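The structure under discussion appears below in the form of structure tokens.
The other protein chains are all here in position, but one chain of the complex has been omitted.
We call the chains A, B and C, going by the order they appear; numbering starts again at 1 in every chain.
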Amino acid sequence: MSYISNTDNERKEMLAAIGVDRIEDLFAPVPEAVRLKRLLNLPGPSDELALLRHCEKMAALNKDISSSLSFLGAGIYDHFRPAIIEVLVERGEFLTSYTPYQPEMSQGMLQVLYEYQTLICALTGMDIANASMYDGATALAEAAMMTTDITNRDEVVVLSTVHPHYRQVLQTYLHWAQFVYKEVAPNLEAISAALSERTACVVLQQPDFLGYVASDIANTIEIVHAVGALAVTIVDPISLGILCTPADVGADIAVGEGQGLGISPGYGGPLLGFFACRKEYTRYLPGRIVGATTDQLGRRGYTMTLRTREQDIRREKATSNICTNQTLLALAATIYLCALGKNGLRKVAELVIRKAHYAREALCSIPDITDPFPGRPFFKEFVIQLPIPAQDVCDKLLEKGIMGGLPLQPYYPELGNALLVCVTETKTREQIDRYAETLQSVVTEMTAYAK
Amino acid sequence: MSYISNTDNERKEMLAAIGVDRIEDLFAPVPEAVRLKRLLNLPGPSDELALLRHCEKMAALNKDISSSLSFLGAGIYDHFRPAIIEVLVERGEFLTSYTPYQPEMSQGMLQVLYEYQTLICALTGMDIANASMYDGATALAEAAMMTTDITNRDEVVVLSTVHPHYRQVLQTYLHWAQFVYKEVAPNLEAISAALSERTACVVLQQPDFLGYVASDIANTIEIVHAVGALAVTIVDPISLGILCTPADVGADIAVGEGQGLGISPGYGGPLLGFFACRKEYTRYLPGRIVGATTDQLGRRGYTMTLRTREQDIRREKATSNICTNQTLLALAATIYLCALGKNGLRKVAELVIRKAHYAREALCSIPDITDPFPGRPFFKEFVIQLPIPAQDVCDKLLEKGIMGGLPLQPYYPELGNALLVCVTETKTREQIDRYAETLQSVVTEMTAYAK
Amino acid sequence: SHEPLIFELSRPGKIGANLPEEDVPHYELQEMLPAHLIRDDLPLPEVSELDVVRHFTRLSQRNYGIDVGFYPLGSCTMKYNPKVHEKIASMPGFALLHPLQPEKTVQGALSIIWRLQNFLTEISGMDATTLQPAAGAHGELLAMMMTRAYHLERGDYQRNEIVIPDSAHGTNPASAARCGFTVRSIPSGSDGCVALEELKKVLSERTAALMLTNPNTLGLFETEVVEICALVHEVGGLVYCDGANMNALLGIARPGDMGFDIMHFNLHKTFSTPHGGGGPGGGAVSVKKHLDPFLPVPVVERQTEGEREIYRLNYERPRSIGRIHSFYGAFLVALRAYAYILTLGPKGLREVAENAILNANYVRALLKEHYDVAYNSPVCMHEVVLSAKRQKQESGVRALDISKRLMDYGFHPPTNYFPLIVPEALMIEPTETESKQTLDRFIAAMIQIAEEAKENPELVKSAPHGTPVSRLDEAKAVKQLDVRYEPLFAKKGT
Partner (left out) sequence: SHEPLIFELSRPGKIGANLPEEDVPHYELQEMLPAHLIRDDLPLPEVSELDVVRHFTRLSQRNYGIDVGFYPLGSCTMKYNPKVHEKIASMPGFALLHPLQPEKTVQGALSIIWRLQNFLTEISGMDATTLQPAAGAHGELLAMMMTRAYHLERGDYQRNEIVIPDSAHGTNPASAARCGFTVRSIPSGSDGCVALEELKKVLSERTAALMLTNPNTLGLFETEVVEICALVHEVGGLVYCDGANMNALLGIARPGDMGFDIMHFNLHKTFSTPHGGGGPGGGAVSVKKHLDPFLPVPVVERQTEGEREIYRLNYERPRSIGRIHSFYGAFLVALRAYAYILTLGPKGLREVAENAILNANYVRALLKEHYDVAYNSPVCMHEVVLSAKRQKQESGVRALDISKRLMDYGFHPPTNYFPLIVPEALMIEPTETESKQTLDRFIAAMIQIAEEAKENPELVKSAPHGTPVSRLDEAKAVKQLDVRYEPLFAKKGT
């Protein structure tokens, strides 16, 4: 099935109307030398049922987080996704539309994006948000690039507690565009030492990659501003149900990953990068922005605006090269935030932090397991120190149907046998208890064996 | 969550507007003596995630026909259901609407039903179809009751090869309404002998419950007509992709189960009864009928019509008591029949009959298994005779992940160890071969053990 | 924008489905079937998958559902249908069960049926419940069969009359008649409820049962229900409760406690399964102990085997009235009702009734100056019946006109011209899931229309003005009956 609807007869009629004999005549401009003289070497065709069966078979080769008990986080989270989201997002009028270049026929999605921008501003405390970016990491990279534009400086300072993948992506973007990437330890001295009149911005993550909340983030940002640099913070939107906003602590740009807002983990994509900043930087914003205006009869309507920043108008002088973005996921996040609303998001954030604290207590009360950062406040992720390599423990846990978290050895070898554990509102107390019991027995068994 | 959207404050405002203090004041007319003084003894409330987990757990206690290899048929069939059906049927405008009493706001569903009626006429060759019935069995019962009205006679003659459940439902309907139910063997002499001037109709099934096609059905119907009785036939809509229509063989009313037309088995419900007849019986039709007409500007539009047959208008003189019917499933069947169309339904029917014949050959070539009805033409179901009780064989097959079919002992003890096997287009040759191999090994093993 | 019939889009050779391949030997049809039984023509449309998707998407846009707006269709309980139920009902472990699978492979399904039966038994105050009926009217018919069986078994052969108030749903007399009974209609009292004197007049040893809707179709609770039941029982009849309006009673009062012997539920109404443009619904019938033996087969039962609970389908019920459905009723609808009850719990269910009543009374309070209230009780239950007789007298604007005009304000109209005993009836059931904001907008529209009826009656009489079609010629639809697309058949054989 090629989803082509014309029949041979119709094709003949069309060729006649065009005035050629064969379809091949229509691609006469393709030189013989570059024509493919054979069929592509590909499988298929497949009928729908066979396709479904094949995909079910492939899916069955995976073990997903609904069939296992997962405490993996590190940027992708198993938050509760109300059933209404998928139903509404998959409505054909949304799903099969494209960039709303023609506002009169796209008022639905344009209004959604206006609502989305408002919600991102509400979460982050920022003045203006764009209509979405590819993911959290590229949103960060765009933010850093934007600060080089704003400040006309060429160095970006990044705290080592920022998500390792985000740092890598940032480094890639900066390096090949010939900017300078500088990584520093997350303390005021180290940061101060790295700052200079070349510093375009400093990048911080709150809560940081290990889940911890920096009490003194406002101070850090003050010293960043003192050298004329900007502060870019990466935030977890769910945490903003209870944590004060990036704007509250003085940040200039807030970015982050919106996957937790009602979007499937999807093996890491597609994701939803969100991007918001203070209004003085509006004309530097990458990506699409939707604005309200009026029509000829004075009726309120929505349209893409500030278009002269964009690549299709401004070409090499555009603020970014982004074109296709993540509108459908912005829609999902909008539905999520509206459904939960003020009370729901706060409730989820409170559930998360309480369950995470309950879990930390349960796990750290296991003999031989310690808390490497006692007293440090955290939101939904925290680190535990194991007596044996975390990867080995996780392998063992997996046999018992538990994905115990992320071994930190590859990212922070200095942390030894550390394991990053994530707990969200979807985990029940019983599941957390089961994890603790299983972990205890695994650790006991493995340390006994090690001895 | 009770899905109530008003807040306490709003409730207070509303009570004030009404002029009472408490909601309880509004049900003052409910005598104290019959008021429930306690909460209902029920579980819950449950949050959405917990509900989903509970339902997943309950679902996991079942073994479904996608996780097993099923050769069950007998009225409910595993036909291929294109993915578009569910997407379109679940659109909120269809899903959450109700009976189109107000045609101006219901043109979508009314047009769907007009198309559905047309498609049922196209399949059955009949002149008029209603907009749906509960299921095949009640559609049959309604048809039989309708013939008592038309003929003013009180006996219904039913062939014993009609689906046993359909016969039971028919008997229930007739018995309690004080009509006479007569069952006869499926041969001309027996039928002739049962006919009289009291016979309102004769009920036949084509293909019959055992899957076989009666070559002489037109002759049978002729002798039915000869005594002034009507012929009601039960047909499999998929078989009508290749079999001649009930109208072709002289039937007056055609009914059947539409589940095969793109509807999930759903543990037997909800189902889709379809109902069609010759136009001279139009005013006796049960159920809703949609007709085309014009609006005040002469535009074509659709509306429920012939409403004076219905219970809400005619009350005890109505042609039936049916009110809520199976519109959404009629929509599914409409989408199915349109998507497959002329070429697709024929292709499916051909696939079915070829695969069923392939399977019969494979199964009947197993030593000790015989064909009890050799040479009798069939469509997608057929009977095989086992050397040991069919139920025991099926139990054994189930252990190997195969639902082998329906043991006929409870329905037709005279058939001995007979098993009713159903093969549809969703079964691959490899699956049929696997069934045959497994059955052979099971039978070999069990007969060896029996000896 | 006009949407053509799918038949008009048809072009020879197209297909809209990607069907399985043929992987078995290609027998010719003639080898398998007698030639005279093979059809030559199959007049179905031929369209592409895109054609199908577009056609039905566009048709859906010409339809109105709860998901689009307020739908106060009285007696139909058009409340919000939770989306999570659709997700549950499409789980393969439910949707893909064959009804003839061995019982041990469907323990989850049988357990849900058994549990829902018990839930409904508790909610109704009865002793046993069946989920076999496919819809409410099917439940009524079942109740009539059981009524007959009950009397016949007692040797009470003369009981052939069913007493029904004139305010009843049409299904009541139709179901009674469908089971061969004679219907005795009784006029409602001046308060809209059953008048005991009228009832007494018709009760006799011929009375098989009284069918009573409570709250009745006027949205009024039958205050004398206990006395009514006693009167019927005194003459040896049964009392049947039409449970269409159970949304008003959840957790507040139970038909079983009022004296009813048998009742039906509309699962789709009270327990919020989608109404699907007219169905599928789901029925259930709950009965007192003395009617239990007559329940239709199969009955889902629980047995304890050692530590395990085993659910089974019991067919060994010699006094059963028999089978009434191809299999076991609308399982996937019952599943949604089950999920709904679990979600709400006992407190939530009572809140449903309370808020349904509150919403109806709110509408009633704010509209009673502008429209006549059908029966002037101080309060109503979950719905209110207004009458446009004032408007009709003053300006010839009828209930139908008001209904059509409501469409221009974006609302689905109430039920009109029912109950039959109310002239120019407008039967409004807001349901508990609608908010005060929505009700306020609806009330404002109704008041505006009442004004328009005075100031500009033509505007109302010519409504609706914004729908894809204006009022349809219903007479023509009957006279020039057009119930299928004839050109499809005209082409036959060509």
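Everything that follows uses one rule, which is that a contact is a pair of C-beta atoms (placed from the backbone, for glycine too) under 8 Å apart; a residue touches a chain by one contact, two chains touch by 3 or more.
In this text, all values refer to a predicted model and were calculated from it rather than measured experimentally.
Chemist: Given the contact rule set out at the top, which of the displayed chains would the hidden chain touch in the full complex?
Modeler: A, B, C
Chemist: Tell me which of A:Asp21, A:Glu93, A:Glu197 or A:Glu280 is the one touching the absent chain.
Modeler: Counting the whole complex, the residue in contact with the absent chain is A:Glu93.
Chemist: Going by the contact rule already stated, which one of C:Asp67, C:Asp242 or C:Asp261 would touch the omitted chain in the full complex?
Modeler: From the options C:Asp67, C:Asp242 or C:Asp261, the contact with the absent chain belongs to C:Asp67.
Chemist: Using the touch definition up top, pick the residue from A:Ile223, A:Ile242, A:Cys364 or A:Ile388 that touches the left-out chain.
Modeler: A:Ile242
Chemist: At which residues does subunit C meet the chain that is not included here?
Modeler: Within subunit C, the residues that touch the unshown chain are 1, 9, 11, 14, 18, 48-51, 53-54, 57-58, 61, 66-69, 80, 82-83, 343, 410, 433-435, 437.
Chemist: Residue by residue, what part of subunit B touches the chain that was omitted?
Modeler: 1, 3-5, 7-10, 47-50, 82-84, 86-87, 92-93
By our rule, only the chains that are shown with their structure count from here on.
Chemist: Please compute the C-alpha centroid of subunit A, do the same for subunit B, then give the distance between them in whole Å.
Modeler: So the centroids are 47 Å from each other.
Chemist: Would you mind pulling out the distance in Å between where the CA atoms of subunit A average out and where those of subunit C do?
Modeler: Going by mean C-alpha positions, subunit A sits 46 Å from subunit C.
Chemist: Could you give the separation in Å between the centres of subunit B and subunit C, each centre being the mean of its C-alpha atoms?
Modeler: Taking the mean C-alpha position of each chain, the two centres sit 19 Å apart.
Chemist: Enumerate the residues of subunit B that touch no fewer than two other chains.
Modeler: If we look for residues of subunit B contacting two or more partner chains, we find 48, 52, 80, 82, 87, 90-92, 426.
Chemist: Subunit C: which residues touch two or more other chains?
Modeler: 13-14, 17-20, 47, 49, 53, 57, 82, 84, 86-87
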